[in-house]
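Note sheet for the following structure.
In this view, the complex is presented without one of its protein chains, the others remaining in place.
Every chain is named by a letter (A and B) in the order it is written, and numbering of its residues begins at 1.
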Amino acid sequence: MTAQMFFISFFGIAAVWFGIVVFRTFSMVRSALALLFSQTALGAMFLSMQAEFLGVLQIMMMATEMSIMAIFMVMFMMDPGGLGEMDMTHQKRLSLGAGIVSFVAAVAIAVFVDWGPAASSAPDAAQQTVDLGLELLGRSMLIFETAGITILTAMIAATAVAIQPVKRSNEHEH
Amino acid sequence: MSIELLLALITGAALFGVGVYGALSQTNLVMIMMGVELILAGAMVNLVAFWRYLHPDNPAGQMFVLIIMTVMAIEMAVGFGVAIARFRAKGSVEMEEATELKG
Partner (left out) sequence: MTTVLVLLLLALGTYLVAVIEDWTCRGHFRLSAPLTAGIALLGRESIVPRKPDRIFFEVGPVLLLISAVLAATVIPLTPDLIITDLATGALFINAALVYVLVALLMAGWGPDGAYAMVGGWRFLGQLIAYAMLIVMPITAVAMRAESLLTTQIVVSQSGLWNILYQPVGFVLFFVASMALAFLPPFDLPTAKGELAGGVEAEYSGARLAVFRLGRLTLIITLAAATVVFYLGGWQGPWLPPWAWSAIKILVVTAVMLTAGRYMPRIRETDLLGWCWMFGIPLALFNIFLVGVLVLVFP
């Protein structure tokens, strides 16, 4: 058992465990932060798979994202502190079945497909960053720019949906 | 094939399964979004593992992960936009109450 295998399985188990905690806790802030630590464990897993840039980026982005998730949970849930232990689930059996079936199917594919020989080494981290930058602004530029435009559109659309509609009748009073 | 690849793929599959369970079983829009995030995270693990163990010389694999991160951010932005609008209109984001979507 190599060090890489150990770290991949350790962080993998941590990620899955925190992922399960997300749906098992009653406190909504705990739930959001459990998702954050699941994602952080994934970032550490990327680091142990020698994808340094992606790992650091994952660890950085998810902290902000999941903290914002936490405040929305507190805003929109009926019992954010989880002191009432309210059950917030439905169709439990169906979803548990669907989850297990999809897990088993994905594992079966992973086991039975012949992936071919595995590469023994990856380029070092500095080289990877250079390659990724050249890829993003070279061959894949169109895809990358499309992603940028899409996120801008999503930002504008989300803001437009979310802002308070102006009430016309009140205009004279101000 | 290598054991490391298999371990990473099993992690991805487990995250995907947990995410599917969460997205289907939760009644609140924000919790459903957390399930979707887990599904996307599972996809991300698989992509990184494929890049590392099958095509380490091709940076396009890493670019795919960046695209998935973008998709996560977009999902958050649009989801929260919808959640705010719905909360303002109906006073809750419980999906059990969204019966008008049945048509």
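Throughout what follows, contacts are C-beta pairs under 8 Å (C-beta built on N, C-alpha and C of every residue); 3 or more make two chains touch, one makes a residue touch a chain.
This one's a predicted model, so the numbers in the text were calculated from it and none came from an experiment.
**Student:** May I ask you to name the displayed chains that the omitted chain touches in the full complex?
**Tutor:** When the entire complex is considered, the left-out chain reaches A.
**Student:** Just name the one of A:L33, A:M49 or A:L136 that touches the chain not displayed here.
**Tutor:** A:L33
**Student:** Which residue among A:I68, A:A98 or A:I143 touches the omitted chain?
**Tutor:** A:I68
**Student:** Contacts of chain A with the missing chain: which residues?
**Tutor:** Given the touch definition above, chain A has residues 27, 29-30, 33, 36, 52-53, 56-57, 59-60, 63-64, 67-68, 70-71, 74, 81, 83, 124-126, 128-129 touching the missing chain.
As a convention for this text, only the chains that are shown with their structure count from here on.
**Student:** With chain centres defined as C-alpha means, what is the inter-centre distance between chain A and chain B in Å?
**Tutor:** Distance between chain centres: 6 Å.
**Student:** Can you list the chain B residues touching chain A in their complex?
**Tutor:** Per the stated touch rule, the residues are 1-31, 33-35, 37-38, 41-42, 44-45, 48-49, 51-57, 59-60, 62-63, 65-67, 69-70, 72-74, 76-78, 80-85, 87-88, 92-93, 96.
**Student:** With touch defined as at the start, can you tell me which chain A residues reach chain B in the complex?
**Tutor:** 2, 4-5, 8-9, 12-13, 15-16, 19-20, 22-23, 31-32, 35, 38-39, 42, 45-46, 49-51, 53-54, 57-58, 61, 65, 68-69, 72-73, 75-78, 88-92, 94-96, 98-100, 102-103, 106-107, 110-111, 114-119, 121-123, 128, 131-132, 134-136, 139-140, 143-144, 147, 150-151, 154-155, 157-162, 164
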